[in-house]
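Working notes, structure below.
Apart from one protein chain that is not included, each protein chain of the complex appears where it belongs.
First chain written, first letter: the chains are A, B and C, and each begins at residue 1.
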Amino acid sequence: MTTPSVTEQGQAGQPRPSLVPARLRKRLQQFLAFGGLIVVFAFFSIASPNFFNYGNVTSILLATVVIGTLALGTTFVIISGGIDLSVGTGMALCAVMAGTFITNLGMPVPLGVLLTVLFGGLIGLVNGLNVALLKVPPFIATLAMMLAAGGLALVISDSTPIYFSDTPGYVEISIGSIIPGADFPNSVLILAAIAIIAGVLLSRTILGRFAFSIGSNEEATALSGIKVRQWKIIIYTLAGLFTGIAGVMISSRLGSAQPGTGLGYELQAIAAVVIGGTSLSGGKGSIVGTLIGALIISVLNNGLQIMSIPQEWQNVILGCVIVLAVYADMARQRTA
Amino acid sequence: MTTPSVTEQGQAGQPRPSLVPARLRKRLQQFLAFGGLIVVFAFFSIASPNFFNYGNVTSILLATVVIGTLALGTTFVIISGGIDLSVGTGMALCAVMAGTFITNLGMPVPLGVLLTVLFGGLIGLVNGLNVALLKVPPFIATLAMMLAAGGLALVISDSTPIYFSDTPGYVEISIGSIIPGADFPNSVLILAAIAIIAGVLLSRTILGRFAFSIGSNEEATALSGIKVRQWKIIIYTLAGLFTGIAGVMISSRLGSAQPGTGLGYELQAIAAVVIGGTSLSGGKGSIVGTLIGALIISVLNNGLQIMSIPQEWQNVILGCVIVLAVYADMARQRTA
Amino acid sequence: MPLDAQAPDSGRRALLEAWGVVKNFPGVKALQDMHLELRHGEVLALVGENGAGKSTLMKLLTGVYSPDEGQFLLHGEPLEVSGPRQALERGISIIHQEFNLVPDLTIAQNIFLGREPRYGGLLLREGELNARAQELIDSLQLPLDPRQVVGTLSVARQQMVEIAKALSFDAKVLIMDEPTAALNDAEVRVLHELIRRFVRPDTGVIYISHRLEELKAIADRITVIRDGRYIETLDTPTTTVQDVISRMVGRELAGDARPENVRDDRHVMLSVRGMSTKALLEDVGFDLMEGEILGFAGLMGAGRTEVARALVGADKMASGSVTLRGRPVHIASPADAAKHRIGYLSEDRKQLGLLVEQAVESNIGLSALQELFQTLGFVKDRAVRETAERYVGDLAIKTPSVALTTKNLSGGNQQKVVIAKWLVKDCDVLIFDEPTRGIDVGAKEEIYQLLNELARRGKSIIMISSELPEVLRLSHRVVVMSEGRVTGVLSAAEAGEENVMHLATMRFIGDR
Partner (left out) sequence: GNAGESAGGDDKPYIAIVSKGFQHQFWQAVKRGAEQEAAKQGARITFEGPATEAEVEAQINMLTNKLNAGPDAIGFAALDSRAAAPLLQQAKAKNIPVIAFDSGVESDIPLTTAATDSKAAAAEAAKRMSEALGGKGKVAMVVHDQTSLTGTQRRDGFIEWMKQNAPGIQLLPVQYGGGDQAKSADITKSIITANPDIKGIYGANEGSAIGVVKGVEESRKKGITIVGFDSGKAQIDAVKNGTMLGAVTQNPIGIGQQTVAAAMKAIKKEKLPKTIDTGFYWYDKNNIDDPKIAPLLYE
C-alpha cells in the first residue's frame, strides 16, 4: 500500500500548482467576456458623442430588462439540456393576464402582479409536464406552447390591448424611480434583484446543481438517485415564473398589455444566453454570462441606432459582430 | 475459437425470427407516423365538405412546398447535430438574388435559377465555415446569418419587391403544370423530385452516413479518420442549396421576390423535421419523416382555415395537436 | 445443475441472494434462472464471458432494469428496487461498468451528487462539500483533487472517482462492475486494499472482473456464469485460474507465454523524435519497426495515451517530428493519420470509440467507409453488412444481428466492435490503447493471437496497456514512460516486471 500511495501522492501534487492559475484564468475569462462587452461599449463611446452619458446608458439598461428577464429563466432550461421557445408569446399572455387581473377584475396591483407571475409559472409547469412526463422533446413542447400561448393571449384579451389607465402605480413598477432624484428606472433594479436571485439559485442551491447535472449527463444523474423528472418540471416552472415577471415588466412599461406581441423575444433570449457562453447542449453556463449576452445585444442595437447606420445594414453588422464576438470568445477559451 | 462460435451461432440464430418482425415493425412505425397524418386528414375530411377534393389537396401540397424544401436541407443539418436558423431569411435573400439575376440583369431563367441555387449554397458554405472552422456554435453562426441575410435582402433589393413580370416562364416553375390538363402545380413535382434526391443522399451515400455519424458522436467519428470539418461544411452547404431552391420556389410562386419575408420559416422547417421524428440532438432522422412533418403542419393550417375556426383559436388548437401527435408518436415508439 | 445453490445456510441467511432470475431483451435471453449468493463479510467474484449477463444481473439488483422472473433477498427479506435511489436507500451501492459520471461537475460534486451538504435543504454548502470530498479522497489515498472537473480527467482517474463515490455511501453491499479495467497493477493493489478495509462482518462485495489473476488476491469465492446461466461457485483457496477459465468458457485455453520472434533486419516503419505537448509530454522519441508489436508501459497519467493522441493528430504537438517509412510526415488530424494508414483505437470506447446509438454494422464500417464501401459516393450496404458479419463471427461478437444498436451490446462486445472497425480499415500502423479493456479471458487470447497475426503480416502495432503481464506477453519491445517522458526501451528478453516498474516510477522532481 505504501509504495503506490507515495507515487500517487507525487502525482496528486502535480496538478496543484496549475490549479490556482486555472481558477484565476476562469475569473479572467469571465472578465474577458465582460471585456468583449467593454470593447463594443468603448467603440461606440468613441464613435458617437451621444453614446456614453447617463441618459443613454439608462436607456440601454431599460432596453435590456425584458430580454434579460426572459434570458435568466431560459438559462436554467438551457443548462439543463432543454430549450424554451414559449417565453415570448408566454410573456404576452402573462401581460394579458395582468391586464385581466388588475384592470378587468380590479384586483390590487400587488395581488395582480403575484397572480401574473404565478400564471407564468403555470405556463412553465405545463411545459415541464409535457417534457418530463409526456417526454415530448423540449423544442416541440415549447413550440406548441408558443403557438398556444400566442393564441390564448388573443382569445382572452379579445385581440384588444388592455390598458392600466386606472392604476397609475402599475406603470411605476417599470419606469418609476424609487431612488429619489436619480431618475433611474425601477425595472433595472428589479432585473438586478432577480438576476442575483437567479445567480444564487444557479450556483448555490441544489436546483442549480441538478440543472447542471441533468444537462451534463441525464442518465448518470438519474443513476445517482436524483428525481430527474421532478427537477425538470421545477426548472421549466422557474423559467415560467421569469416569463411572468417579464410579462409584468413589459406591460407596466407600456402601460398596456399587447396581446399580439412577443414572437421573436424567445430567440433573442436564447441568443443572449448562448452569447453569454452557455452551451446549448447543456451542462455549462452562468447568470453573469447571460446578463453580459443580453447587454451585448442591447448595446449593439442602441449603438448602431445612435450612429444612424441605415437600418437594413444594422442587422448585417449585428450578424457579423455576433459571429466575431463568439469566435473570439471560443478562440480565447481554446488557447487558455 | 470453435466452441464459442458454436454458442454464438446459437445466439445469433435465436433472435432471427424476431428480427423480421423488428424490421416490419419499423415499416409499420413509419406507416403509423404516416397514420397520424391520415387521422388528421380523415378528421378534416369528415368535418368539412370542402376539405377532401382535388383542388384543396393540391392547395395543401402547394402550401407544403416551401417549408418542405427548407425542411429537407434542415434535416441533414439536424441529423449531424447542428441547427440552421438562417434558412428563412436566407430564402428571402436567394429570392432577391433571383430577381436581381433574372429581372435586373436580364439573365435567362435557367441560368438565373442555377445561380440562385448556387448562391444559396454560398450562404450555407459561410455557415459551414463558421461552424466547422471558426467553431462558432451552430445556433449562433446561423442566427448571425439569419440577421445578416435578412439585412442583405433589404440592401440588395432596396427594400422593394422585385417582380418577374418580364419573364412569365419563371412563374411557371412553381404554379405552371407540365402534366397536361391536370392542373397539378410543378413545384409539388419539384419537391417530390428533390425529396427523392435528399432521401437517396441521406440513406444511400457516404454523405448521409457521415451526417448520422457526426451527429451520434462527433469525436469518435473524427478519431475514426473521417474529415468531420469537411463533411460539416458540405452538410451546411447542402442545406444552403435547398435554401436556394426554396428561394426560387417562393419567388416564382409569388411572381416577385419579397425581401422582407422569411423570418419564422426556419422555425417551421425545424418543427417539420422534429415532428417527423428527427432528434434535435442528432444521429437520428429520415426524409420521409420530415415530409410527413411538413405535411402535418400544412394539413392542420389548411383544415383549420377551411373549417373557419376563428383565427385566434387556430394557433391554440395547432399547439395542442402538435403536442398530442408527437406524444402519441413517442409513446408508440416506447412500447414498440 | 447448480449444486450448493439449492440449500442456503440454514442457520444464517446470506447477505444478498438471487433466485431464479430471468431477464430477456428483444432477441436476447440475457439471464435464465440466475442464482447468486453473497455471504456476510465476503468478497464474491462474479466471472463469465463477455455478454454472459454479469452487468445485467447487477443492473437488476440496482433497479436499472426490472427482472422478468425471480426474486432477490437482502438479509433474507424480499428486495424490490424500482430505481437507483431505492437501491442506495437499501444500502446497495454500485460502480457501473460504463462510467456514469457527470462530466461538467467537479470530483467532489460528482461524489456527493444528490447528497450535497445543505443549509435548510436547498442552499449548498460548497466548502463543506469539498472538505468532505477531500477527507474521503485522503482516507482512500487517491491522487485526486476534489475541485477538478471530471470531464478533464483521464479514464483511470475517472474510474477512481467512481470508486470513491461508491465507497462514500454507507453501503452494506458494494457492487463493482470491472473496477480495475482501466487501472494498472499498482492502482489495482490500492483498490484491493480499499476493498479489504470496506469488508466487515455485516457487509459484502460483489466484484466483477476479467482479470482472473487478481481474483486470487481479493475474492473469497468465485461465482461463474455462462450464457446467462449460473454454473458454479468456487472457493478461491482451492481453485486455480485454469479451473475458472474452463468453467467460464467450457473448455481449456492454451496460452503461450512469450512473444514471437522478429527478425531484427526489418526496417523502421515509424519514428518519432522530440515529441512534446503543452500538457505533459517532453522529448518523447521511439522507433516502430515493420511487423513489430511495441508495448507501452507506465503508470496512470504517464502520458501513453497522450503520445498516441498527439501522434494521430487528435491533440496538438508542441514540437517534434514524425517519420513514416523514412519520409517525414505532417499529421494534423486523425483524418491525416488515416490517410497515412495509421489507426488509433481509443481507450475510452463510450466517448471516443463508438457511435453507441448506431448499428453494429455502421460502427464496423465507419473507418473504411470511404475507402472500401462506396462507389461514386453510394454506400455498398451489402458489402458493409457482409464485412460486419464476418468480423462478428471472427471476433465472436455476441449480438443477435449486425443491425442491433451498439448500446445494447455488453461492454466487452462493444470493445470488440471498436477493434473490428480498425481491422476493416487495414492500416499499416495500428495503435491500440487498452485494447483488451473489459474483454474476457477467452476473447483476450483471441485478440492476442490477432495482434500476433497482424504483426506477422507486417503490420506495425503500438500496444498501450495497463496490464503489465499483457505487455510483456505480447511486445517485441517495451517502451516505458513516466511523467511524460520515455524512461527506457527494453527488448522482450530484457523486459521483466521489476525493471519495467523501476522505469515506470522514475521521478523528475523539480524539472518542470
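By our rule, a residue touches a chain if its C-beta (ideal position, glycine included) is under 8 Å from a C-beta of that chain, and two chains touch if they have at least 3 such contacts.
None of these values were measured; they are calculated from a predicted model.
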Please provide the labels of all shown chains that the missing chain touches. A, B
Just name the one of B:37, B:143 or B:250 that touches the chain not displayed here. B:250
Just checking the interface: what residues of chain B touch the absent partner chain? 48-50, 53-56, 59, 62-63, 66, 154, 159-161, 163, 165, 171, 175, 250, 253-256, 258-264, 301-302, 305-306, 308, 310-311
Can you name the residues of chain A that touch the chain not displayed here? 48, 50-51, 53, 55-56, 59, 62-63, 66, 154, 159-161, 163, 165, 175, 183, 185, 250, 253-256, 258-261, 263, 298, 301-302, 305-308, 310-312
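The criterion applied here is as follows: only the chains that are shown with their structure count from here on.
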In contact with chain B and with chain C at once: which chains are those? Just list them. A
So what's the Cα centroid distance for chain A and chain C, whole Å? 42
Between chain A and chain B, what's the gap in Å when you average each chain's C-alpha atoms? 30
Residues of chain A defined as touching chain C within the complex: 1, 3-5, 7-12, 14-16, 19, 204-207, 209, 212-213, 215-217, 219-227, 283-284
Residues of chain B touching chain A in their complex? 85, 130, 134-137, 139-141, 143-152, 154-155, 159, 263-264, 267, 270-271, 274-275, 279-281, 311-320, 322-323, 326-327, 330-331, 334
Note: in the complex, chain C contacts chain A through residues 64, 83-85, 87-89, 96, 99-105, 109, 113-114, 116, 118, 121-124, 126, 141-145, 147-148, 186-187, 189-190, 193, 299-301, 483, 505, 507, 509
